[in-house]
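The structure follows.
Note that one protein chain of the assembly has been removed; the remaining protein chains are unaltered in position.
Let's look at subunit A:
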Amino acid sequence: MTTRRSLDPTLDPTGSAELAGETVEPGAPGAIDPGAVDAAAKPRRRRLNASLVIGLILVGLVVVMALVSYVWTPYNPTEAMPEDRLQGASAAHWFGTDRYGRDTFTWIMFGSRITLLVGIVSVAIAMLIGVPLGIIAGMTNSGLLSGTIMRGNDLLLAFPALLLAIVFSAVYGPGTGPAMVALGIASIPGFARVARSGTLQVMSTEYVMAARAANRGTFAIATTHVLPNIAGMVIVQASVAFALAVLAEAGLSFLGLGTQAPAPSWGRMLQESQQFLGTRPELALWPGLFIAIAVLGFNLLGDGLRDRLDPKLRGRD
């Protein structure tokens, strides 16, 4: 462990470089990486990060669509125009129409709202529960409390997100609400793990030992030293969890157990398109494309942020 430098955020106001060289598991081979030392010694170059840029563009596209849908859409989403049923792309209907003559582009725009809502709420639930649990587990390392939290984590891992969401829809009835809660709960272990391993690293640093020697309380250490230092890793995890939540919600709605009619959702559009695969394949391709855009966007954003926050990995992947 040679590269512990300005780990304390008070010494590093940008708050971005402190993770340099610190995401290696303690004792892992390659913990001393000459590349990290070089990167730390040189002033940081703002190299173009392709993952980050493309990720931001794709996520931005979905966000802008959702926001614009509040002020403008080409048509009213529930407005059925029977004379325009199952049309192809045209100037009047950019993405064509569905079997009731509803405008597909309007539905795609509205669908982005559900996609973002499910992602935001489920990630927020997972983060608000998982991060504090992970920090507690990391700070009380090898104690009974830590053991209990991590065993609980293992237990939750036995319930994959989509399965838990299906169970919730069985018990509480299908809907966006139960789906968001189920996906949130299923994402807790990821956040707890990231927060715990980050906390373990921070707790072994000299400035935390100094803070302890100066008799600072556990809570103060957690908020002033641990949280700012693991924030970057948590944000990366949030981006990845967001992508998984979008996928799971689409799958759930595809099964008819997620967002219910008449709310427009990409997964359900895909499900309803199945009858018309032979005649109107674009009814499946448009929602499919946007699900892929959202997932790809959040995955790339996570990759890009990880790259930016951890120079050690730069140029590797």
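Keep this in mind: a residue touches a chain if its C-beta (ideal position, glycine included) is under 8 Å from a C-beta of that chain, and two chains touch if they have at least 3 such contacts; residues count from 1.
Heads up, the rule we're going with is that contacts and distances are computed from a predicted model.
One chain isn't displayed here; going by UniProt, is it "ABC transporter permease", "Sarcosine oxidase gamma subunit", "1,2-phenylacetyl-CoA epoxidase subunit PaaB" or "GTP-binding protein"?
The record names the chain that does not appear here as "ABC transporter permease".
Touching the left-out chain: which of A:Pro77, A:Gly198 or A:Gly288?
Checking the options A:Pro77, A:Gly198 or A:Gly288, the one contacting the hidden chain is A:Gly288.
Which residue among A:Leu133, A:Ile166, A:Met180 or A:Leu305 touches the omitted chain?
Here the residue in touch with the unshown chain is A:Ile166.
Residues of subunit A in contact with the chain that isn't shown?
151, 154-155, 157-163, 166-167, 169-171, 174, 243, 247, 250-251, 254-257, 270, 273-274, 277-278, 281, 284-285, 288, 291-293, 295-296, 299-300, 316-317
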